[in-house]
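Of the protein chains in this complex, all but one are displayed in their positions.
Each chain gets a letter, A and B, in the order it is written, and its residues are counted from 1.
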Amino acid sequence: MAGALLACAGCSLHNTQNALDASGPQSQRIEGLWWLFLPIAAVVWVIVIAVMLWGAARKRSPREGMETRGGAEVVAGDEARDRRMTRIVAGGVIVTVVILFLMLVADFRVGQALTMAPGTQAVPIKVTGHQFWWEVQYPDSVPNKTVITANEIHIPVGVPVVMELTSLDVIHSFWVPSLTGKKDLLPGYRRSLWFRADTPGVYRGQCAEYCGLEHAKMSVLVIAQKPQDFAAWRAAQLDSATTPSDSLALRGKTVFMGTTCVMCHSISGTSAAATAGPDLTHVGSRRMIAANTLPNTDANLYAWISDPQRIKPGVLMPATKLDPRDMQALVAYLRHLK
Amino acid sequence: MTAPTLVIGEPVPVDDRAEREQMDRVWGSKPGFWGWLTTTNHKEIGKRYITTAFIFFLLGGIEAAMMRTQLSRPENSFLGPDKYNQIFTMHGTTMMFLFAVPIMEAIGLYFVPLMVGTRNVAFPRLNAFGYWLFLIGGSFLYVQFFLNTGPDVGWFSYVPLSGPQFSPGKRADTWAQTITFTEIVAIVGAIELIVTIFKQRAVGMSLNRIPIFVWAMLVTAFMIMFAMPAVATASMYLALDRLVGTHFFNPAEGGDVLLWQHMFWFFGHPEVYIIFLPATGLVSTMLPAFTRRPVFGYPAMVLALISVAFMAFGLWVHHMFATGIPQLAASFFTATSTMIAIPSGVQIFCWLATIWSGRPRFATPMLFILGFIFLFVIGGVTGVMIASVPFDLQVHDTFFIVAHFHYVLVGGAVFPLFGAIYYWFPKVTGRMLSEKLGKWNFWLFLIGMNMTFFPMHWLGFYGMPRRVYTYLASTGWGPLNLLASVGALVIAISVIVFLVNVVTSLRHGEIAGDNPWDADTLEWATTSPPPAYNFLHLPVVQGRSALWDEGDEHQVAVGTSTERREVLLTTTLDAQPDSRESHPHDSIWPLAMALAIGVLFITAIFTPLALPIGAVLGFIAFAGWAWPTKEDVESESDEKVSLEGA
Partner (left out) sequence: MTKRERVTVDVTELPTVVFGHRALLWWGTWGFAVAEGMTLVLSIATYFYLRRNFQAYPPQGYPRPDWIAPTVGMAIFLATCIPAYLVKKSAVRLDRSATTRWLVILSVCALVLCAVRTVDFYALRVLWMTSAYGSIQWVLLGFHGSLLLIEVAEVIGTTALFVNGPVLPRHYPDACDIGNYWYFLVLSWLPIWFIVYIGPRIW
C-alpha cells in the first residue's frame, strides 16, 4: 500500500530525528504503541469500507421489493430485516467498545511506564527556552561547577536524564523524537521530562510549539556519548576560556570585547557576562550555530555575525558591521573557544 | 381577484394564482437595492451567508496553496517567515471562524424553516443583523491583512506570544476582535435555530418526527451557546491584557499562560463538533434520497448526536497533554476522548445499515457521502490514537495532527458539504448541477485529499513540527512535502471544476422541478426555488419522512393571516397548534445595528472612546429597530390576546 512505501521512503533518510526509529526506552514504548494501533486502525478501516462498498454495490434480489409510499418509490419496510440489522449494529458497537478498551489499556500501561521515576542516578539538566535558542545548564551542588551552554546537549548513554523545563519568554516545546515525547517550556511553570538514550549518536530535535518568527529554525542537538566521554566533555565545559596564543584570534578577542557582542553574550574567564544570548565560552566546540541551523564553520560564522537576519529573519540578534579583517579575527577567536 | 376561502376537510382548489400573488405581496422583499439592504427573508439571507462563507473558503484555500507552495521544497524563498506566519494564521482563522461554522449555520438558517414547515426563522431581523455583522467582521480581518496588520500568532493565538510583550502592534488585537464578531454571529444563529425548531414546527411534527438534520442543527446550536462564550471570554481577556494592562496571562503578576489554553480549548474542542455534527446531519438528510429508505436507527442516531454534544465538552485537555497536566487528570481526558468514538461509530454503523438495506443511486451527492465515510474513518482512527497521552506526546504539534484534523474536517465536514451543495442546488436555484462535472469534482477532490494529507502522518513521525515556514534539506522531509503540495494542486483543480460547474449550471443547468431527487423532507414539497413565503399552505405532518409517510394527499393547515406576515407557533413537544405570531416587516435597522456594533468593536482596538461612541450608536439603532412603525401600528392593532400560560 502507498502508506508503507511512504513509510519506507522516510525511514532510510535519517534515523536521528525519527519517532519510528527509537533510540531510547521512552520513544521505543511509544513506537510500540504505534505498531499496535496501526494494524488495528487499518483492519477497522478496511472492514468499514468493505461493508460500505459491498453494501452499495451488491446485487439486490427481487425479494428486496420496492413499494410506493407517499407517491415515491421506496424500499419496502421489513421488520425481520430491521431486527437483524439492529442486532448487527449492536454487535458492531460492542466490538468497537472492546477494541477501544483494549487500546485504552495498552495506552495506560505505556503511560505508567513513562512516568515512573527515573531513579537517583539521573543526570539533571535545566533547559530554558528563549526566542529562538535553548539555554542549557547542568546544575551541580557546587555552584561554580554548573555547566552553562546552549543548543547542544550532551548526555551519557544508558543513564537517565531529568530535564527541568521552563521559558523566559513565550511557550516553546522540547522535542527529540528519537528519544522521547515532547514537553512544553512554559513561562511561569517548571516542568520535568526524563528520558534515556540507549545508543550513542547525534539526535536532532526542534521546538514544537509555535514561538514566533523563527520557530522553524529553533533546533536542538542531543549528543549521546559513552559515559566516560560525557564526563570528559562536561569537565572541559567547566574550563574558562583561555587566552589565544594565535595573534589573529587574540585580536579577535579584543574585537569581541570592544563591540556589541558583550551586550548579550558571556564568555567565562572574561568580563563578558551578559545572559540575553547563548553562552559562548565553548562555542567553538559545537557542531552547529544559530540553534543548529548552520554547520559551525568560519564562513558560516562570518555570514551569521555580519547579518543574522539574512539567515534567520526575525531572530533577536542584530547585525554586526565590522571591517572584514576584524570580522575574520572575531571568527578566529570564536573558533578558538573550544 | 380575491383568494378563495379554504375550508377544513375540503381539498384545496388547484388554481391558486390569486393566493400566491397575495402572499408574495405580504412576504416578498421590496424591490431594488433598498430591498436588498432591508430584507429579512431567511432564504435571501441564507444564500448570502452561504456565498460569503464559501468565498472565505476560497480565500482560505488560496492561503493553503501558498503555504504548500512554500513548503514544497526545503529552504524555499516563496514566503518569508513573517508572511508565512500571517498566512497560516489567516488560513486557520478563516477556515474555522469564517467558513466552517458560518456555512453550517447558514445551511441551517436556509433549510431548517423549510424542513420544519414554517415561513421564516423566529427572529427575522436578528437573522439579518447576524449576516451583516458576519460580513463586517470577516471583511475587517481581511482589510487588516491587506494592510499588513493581519494576525500572525496562529488561529489559536497562544499567550504570551500573542500578549502585549511579544506581539506589538495591532495584529493580535485584530484577531481578538474577529473572534468577538464571529462569536456573536454564531450565537445569534444558534438562538434562531433553537427557537425556530422548538416553536415553529409544522402541526404534527412532534420532536420524535423531526428530520435528523434538524436534530443535528438543534444540538449544534446548543453547543454553540455553551462553547462560544469561552473563546469570546478568552479573547476579551487577551484584548484587555493588550490594551489596558490587565494581567490575566502575565505570570509575573499572578496571571497564567495555561488559563488561555484551558479557555480556548474548552471552546476549541466543541468547535470541531459544532462543525462536524451538522455535517452528519447533512449525510442523514441526503442518504434517504439515494438509498430510497429512511436512515436506519432514528432513535440511536438522535441519541448519538446528543451524547456527542455533551461529551464534546469533556475532552478539551487532550489539546494540552504536552503542558505537563497531572497524570490522573490526563487519563480522564484520554478516556473521554476515546469514548466519544462510540457514538460516532453508532452513526457510521447506522449509515452502513441504511446503504446495505437500501437501493443506492450513485448521483454526485451519494459519491460525496461514500467519500466522507472513506476519509472520516481514517481521521477517526487517528483521533483515537492521539487520545493516548504517550502517543500524543510524540505527534502533538506535528504534521501528524495536521493530517488527522484535515481528514476529519475536510473528509468529515467539507465532503458532506459539497454533497449537500449538489443535493440542494436544485432547490435553491431551480437548476441541477452537472453530474459529469460533479464526478470529476468528486474524484479529483478525493485523490487530492489523500495525496496531500496522507504523507503528513509520516512527516509527523519524522520530526516535522507544525507552523514552520521552512525546513532544512538535511531533514529529508522534502519528497513527502512535495507530494503533499502536488496533492494540494489536485484539490485546487477539483475546486475549480466545482466553480465551473456552479457558474455554467446557473445558466444552463437542467430545470429541476419541485423534487428532482424524490426525497422525503418538506423542503421538496414546494417549488424550486421556494417562494418568499415557503409554502402556500402550511403543511401538516404525519411521520418522520414527511413526504413518504403522508400517503396520497398532502394535508395542510389554514387560518394564518394572508393580510400580514404571520407564522404558526406550535407546542414544543407535540407540535399542536398554539398561537399565531406576527412577524416584522423588512427593516434597515439590522444593518444599522451591525454597523454600530462594527464601529464599536473595530475602534475599540484603537481607543477606549469606542465604548461611549459605540454605545450611543447602538442605542440609536436599537431604538430604530424596536420602535413601532406606522406599518406596524396598522397591521398589529387588532390582536387576539390569550393570557393562558402567562
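As a working rule, contacts are C-beta pairs under 8 Å (C-beta built on N, C-alpha and C of every residue); 3 or more make two chains touch, one makes a residue touch a chain.
All figures in this text were calculated on a predicted structure; none of them were measured in a lab.
Of B:Leu37, B:Ile62 or B:Met225, it is B:Met225 that touches the chain left out of the display. Seen from subunit B, the chain kept out of the figure touches residues 6-12, 122-123, 126, 187, 190-191, 194-195, 198-200, 203, 225-226, 228-230, 232-233, 236-237, 240-241, 244-248, 250-251, 253-256, 259, 262-263, 266, 514, 537, 540, 550, 552-560, 566, 568-569, 572, 577-582, 615, 618-619, 622-623, 626-628, 632-633, 636-637, 639-646.
What we mean here is this: only the chains that are shown with their structure count from here on.
In the complex of the two chains, the subunit A residues touching subunit B come out as 2-3, 6-7, 9-10, 13-14, 17-20, 27, 29-30, 33-34, 37, 40-41, 44-45, 48-49, 51-58, 60, 64, 66, 69-75, 78, 81-82, 85-86, 88-89, 92-93, 96-97, 100, 103-104, 107-108, 110-111, 114-115, 131, 169-171, 173, 175, 177, 180-184, 186-189, 191-192, 204-217, 293, 313-314. The residues of subunit B lying in touch with subunit A in their complex are 80-82, 85, 153-154, 158, 160-161, 165-166, 251-252, 255-258, 291-293, 296-297, 300, 322-324, 327, 330-331, 334-335, 338-339, 341-342, 345-346, 348-350, 352-353, 355-360, 362, 370, 373-374, 377-378, 381-382, 384-385, 387-398, 454-455, 457-463, 465-472, 474-476, 479-480, 483, 518, 520, 545, 547-552.
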